[in-house]
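What follows is a structure written as C-alpha cells; I'll ask about it next.
Every protein chain of the complex appears in place save one, which is left out.
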Amino acid sequence: MIEKAFFLYFAFAAVAVSIITVTRRNVMHAVLCMLLLFFHLAGLYLLLNAEFLAAVQIIIYAGAIMVLFLFVIMLLNLREDVKKVQYGRLWFVGVIVVCGILLAMAGAYVFMVPGQRSDWTIGRIVAETHTAAIGQVLYTRYMFPFEVVSLILLVAVIGAIVLAKRQLK
Amino acid sequence: MVPLNWYIWLSAILFCTGMFGFITRRNLIIMLLSVEIMFNGVNVSLAAFSHYLQDAAGQVLVFIVIAVAAAEAAIGLALVILLFRHHETIMIDEINEMKG
Amino acid sequence: MQYYVLIPLLPLSAFVLNILFGKKITNIFGESFKIGAHWISLLGVASAFVLSIIAVKDVMDGHVVNADLYTWITSGNLRVSIGFLIDQLTAVMLVVVTSVSLLVHVYSIGYMHGDKGYYRFFSFLSLFTFSMLMLVMANNFLQLYFGWEMVGLCSYFLIGFWYEKKSAASAAKKAFVVNRFGDFGFSLGVMLVFLTFGTLHYADVFQGLPGIIGQKITVLGFRTDLVTVIALLLTCGAIGKSAQLPLHAWLPDAMEGPTPVSALIHAATMVTAGVFMIARTAPIFNASRTAMVCVMLIGGCTAFFAATIALVQNDIKRVIAYSTISQLGYMFMACGAGAYAFGIFHLYTHAFFKALLFLCAGSVMHAMQGELNIQKMGGLKKYMPVTYWTMLLASLSISGVPGLSGFFSKDEILLKTLASGLPFSGVVWVLGMLTAFLTAFYSFRVIFLTFHGKFRGHGELTHHLHESPPSMAFPLMVLAVGAVAAGFVGIPHSLGGHDAFARFLEPVVGEARSEGSVAQQWVVMGLSILASTAGIAGAAYVYLKKTDLPQMVAESFHHLHSLLYNKYYVDELYDLVVVRLFYRISRGPINRIVDGRIIEGVVNGVPSLIAWSAARLRRVQTGVVLHYSLVMAGGLFAMVVYVLARLWKVI
Partner (left out) sequence: MRFDYPILSILIFLPVVSGILLIFVSRRFERAIKWFALTAATLTFLFSLPLFMNFDKGTSRMQFIERHAWIDDWGTSYFLGVDGISILMVLLSTLTGILCVSISWYSVKDKVKEFYIALLLVEGFMIGVFCSLDLFLFYIFWEAMLIPMYLIVGVWGGPNRIYAAIKFFIYTLVGSVLMLVGLIVLHHVADTFDLLKLMNTQLPYNLQLILFWAFFAAFAVKVPMFPVHTWLPDAHTEAPTAGSVLLAAILIKMGAYGFLRFSLPLFPQASVAMAPVMLVLSVIAIVYGGLICLAQSDLKRLIAYSSVSHMGFVTLGIFAMNGYGVQGGLLQMINHGVVTGGLFLSIGIVYERTHTRQIADYGGLASVMPIFAAFFMVFTLASIGLPGTNGFVGEFLVILGGFSRNRLSGVLAATGIIIGAIYMLWLYQRVFFTSVNERIAGLKDVSLREGLTLLPLLILVIWIGVYPDFFLSFMGTSVNSLLARLHQGPLDQSNVMNGVISGAGAFVK
C-alpha cells in the first residue's frame, strides 16, 4: 500500500513536472523543472529495486546532461527568442497526433501479454549485489552494444568539440 | 505491489508529453529537453519490465539509453550553438535553409 | 570474248576516259586546235556503229545471240545476269541508236563549240549511248531496268546540262521524277514477273507464259487476271519513259537541254524505249486483250492530245517535242493493236526525221542566237538553204507525204489499228486520222513561219544569220537521206513491196493481228494522203496567204486557244494536286504535327512532366524541422495503428 502511495506521488509529480517543462517560455525554468523530473524518476527506479539505475539517473542526467544544458543556455543570449511565439503554427495538429498516439498505445495495452520470467530474482540480485548483476549481463551478453555505445560517446565528444569550436584552422 | 500497468501508463504519458513538446515547440532547446523526456518515458517502462520479468537486460538497456542520450545532448547542443551563431535565433521554423 | 560485248563497252570506256581526263585533253590541246574531247567519244560511238552493222548482218544470217556475261545478283532463286540478246528487234534498235548517236556526236562538235562543259557533254553523250545499248541488248528484265534508269539518269544530266539556269535544273529534276512514277509501276511489274515465273530472262519468261494464262491475282481486293496486271504494270513504265498520257509533262520541259540532246534522247532513242519494251515483251501483251486495248487507247489519245497542243505553241522546240509525244502515241497505237513490227517500223523512221527536225531547229537556234520563238523568225530560207531543205524533207516525211519514210510507217499503223478488231479500235483510228491531219498542219506551220515570209526578228540579228558549219550541216544531210529513204525497207504489199521490215521482225514480235482487207488498205491509204495534203495546204493557206487569219481565229476561239496554249493546264494541275500536296503534307501534318508535336511532344513531354512534378514535390521539403517531426509522429501513429489492426485480426 505504501508502495502504491509512493508510486502515485512519483508518477503524478513526474507527469506534472514534464508538462510544466514542455510548456515553459523561459528555457531556464524548463531545465530546472527537468531536474525535478529526473529526481522523481530516480525515486521510481528505487521503487523498482534498481538502485544502481537511480544513482546513474541522478549522476549522469541531473549531474552531467542538465549541467550541459545550463551551460549552453547561459552561453546563448536568448532574450529575443523568449519574447516570440513559442508554439509552431501547426500545434493543434501536433496535439491531435499526440492524442492519437496515446490512444493507440492505450489500445495496445489491451493486448499486452507479459513475457516469460527470467532468472534474475530479487533474491539473486540481492545476493550478488545489484551493480554486479548489471555488470555481469552488460559485460557478457551486451558486450558488443556496450562497445558501440562507447564509440558513440567518443564520436559525440569529438563531434561536439568540432561543431562548437569557433574556427578551425 | 504496484501493478505493471501503472508503470506502463506512466511511461506512455511521459512519452507523449515529450512528443507533444517536440512537435509543437519552436524553441530548439526545449525540443531537445522534450526528447530527453521521451527517453525517460521509455526508460521507465524498460526498468519496470526488468523488474517484473526478473530480467537484468532491461536495466542494461536503460543504461545504454542513458549513454546515447548523453551523446545526443552533446551533439544537439553543439548544433544549437552553431545555429545560434549563424542565425541569432534558435526558433527552429525561422531557419529553413534546407527548403527544397 | 565476242565482238558484241564491245558494242556497249566502247561508249562506256569513252565515257570513263572523257569524264576523268576530258578536261585535261581540252586544256592541253586548247580550243583552237580541234583535237578536243569529242574524238574519244566519236571513236567509241563510231566503232560501236560499225560493230552494230556487223551484228545486223549476223542476225540477218540467222545468228541470234543470247548469252550471259556474268552473274549480277544472286539471292535464293533469284539469279540475274548481265547478258546480251541480239535478235532482229535488237538489231534494228542497235542501228537506230548507234547511227543517230554518231550523227548527233558529229553535230555537237559544231553546236557545242566553245561551251565550258564541252568534255562533260561528250562524256554524257557516250554514257547515254552505253546505257541505251545496254537497254536494247538486255536479255532479262532487270538489265532492261538498269538501262532504263541509266538512260533516265543521262537524260537528267543532259537536260540539266546548263545547270546554272534554274529552269534547266528544274526540268531535269522533273523529267527524272516523273519517270520515277512510271518506273514505280515498272519495277513492281518486274517483281511480279519474277514471282510469277521465277526468272527474269526473257526467253524463260515467254516459255512459261502459256502456263499462267488465266491465273488470277488479288489486287487491292479485286481478283484480276495476272497477265493483265503484269502487262499494265509494265505499261506504266513505258508511259513514263515514252511521255504518254498522263506522264507526258516532262518531255516538253526537257527541251531546256542542248538541242543535240533533244534530238538524240528526247526524240530518236530514249523516249522510244517504252515502245521497244512493249515490243520486247510482246508475248505478255498478246496474252492480255485488256492491256492491249489500254495501250492502244493511251496511244491514240496521246497522239491527238499532243497534236492539238502543238498547233498553237510558238517555241520551235516545244512544237517538235509535242510532235514527238504525238508520234510516240502512234507507236503505242500500233503496239496496242498488236502490230508491234509497225510500231518499231515507225520508231525506226521517226528516229531519222525527228532527229533531223530537232537538229534543224538547233541549226536555226544557232543562227538566231538562241531565239526559239517562231513568231520572231521568218524568211530564213535564203540565209540557211541546207537547213531549210533538210527540214522541209523531214516535215514532208512526218506529214506522211507518199514516198517518204513517214508515209509507209504511219499508213501501216493506221491500217493495222483499223484492222485489229479490238474494242475501240475504230475510235482510235479516227483519232489517228485526225492526228495525221494536225501533224501535217503544225509541221508546216513551223516551216512557213520560220523559213518563209519576212524576217520578223530583231534587225541586228540579220547580220548573224548564216548557214551552220559543215560539222552541223553534214549530219543534217545524212539524216535527210534517212528521212526520205528509211521507209523503203518496209514498202507494203499493196504498193508492190514485200513488207520486208515486218517480215524481218516477225520471229521476235510475231505477225500483226490482221493484214486488213484490200479495200481497207486502199481506203486508209487514200484518207491518210488526203489528211496530209489537206494539212499542208491548210497551213500554206493560213500562214502564207492569209497571215492575219491565225490571230483572228485565236481571238474568236479565245478559250479554246488559251486551253491549248496552256497545254490543257496539265502542268498547273499536277503542280496543284501532286507537287503542292506533297509539300503541304510534308511541311504541315508530318513535319510540324506528327514529328514536331506528337512524337517530340511525347519525347520532350516525359522529362518535362518529371521536372514539373519534381517542382511540385520539392515544396514538401519545407526545411522546417517542425513539419518533419510532425510527419514522423504521424508515421509513428500510422505504424502503431497498423500493428494494432493486425493484432485485432489475430485475436
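For reference, chains read A, B and C in written order, and residue numbers begin at 1 within each chain.
Definition applied: a residue touches a chain if its C-beta (ideal position, glycine included) is under 8 Å from a C-beta of that chain, and two chains touch if they have at least 3 such contacts.
Note that the structure is a prediction, hence the values are computed from the model and not measured.
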Where the missing chain makes contact, among the chains that are shown: C
Which residue of C:Gly83, C:Gly110 or C:Gly160 touches the chain not shown here: C:Gly160
Options C:Asn66, C:Gln207 or C:Ser586, residue touching the unrepresented chain: C:Ser586
Contacting the left-out chain in the complete assembly, out of C:Phe21, C:Trp39, C:Trp72 or C:Trp389: C:Trp72
Sole residue of C:Phe84, C:Phe128, C:Tyr145 or C:Trp250 that reaches the chain not shown, by the stated touch rule: C:Tyr145
Sites on subunit C contacted by the missing partner chain, in the whole complex: 19, 70-78, 142, 145-146, 148-150, 153, 156, 160, 163-166, 168-170, 172-173, 176-177, 180-181, 183-184, 187-188, 191-192, 194-195, 219, 582-583, 585-587, 590-592, 594-595, 599-600, 603, 607
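One rule holds in what follows: only the chains that are shown with their structure count from here on.
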Rounded Å distance, subunit B centre to subunit C centre (Cα mean): 97
Subunit A and subunit B, separation of their C-alpha mean positions in angstrom: 6
Overlap residues in subunit C, where contacts from two or more other chains coincide: 624, 626, 630, 633
Set of subunit A residues in contact with two or more other chains: 88, 90, 94, 97-98, 101, 105
For the subunit C and subunit B complex, residues of the former touching the latter: 618-626, 629-630, 633
Parts of subunit A lying in touch with subunit C, wherever the complex brings them together: 88, 90, 93-94, 97-98, 100-101, 104-105, 107-108, 111
Subunit A - residues contacting subunit B, complex: 3-4, 7, 11, 14-15, 18-19, 21-24, 27, 30-31, 34, 37-38, 41, 44-45, 47-50, 52-53, 56-57, 60-61, 64-65, 68-69, 72-73, 75-76, 78, 80-81, 84-91, 94-95, 97-99, 101-102, 105-106, 109, 112, 114-122, 125, 133-134, 136-138, 141-142, 145-146, 149, 152-153, 155-157, 159-161, 163-164
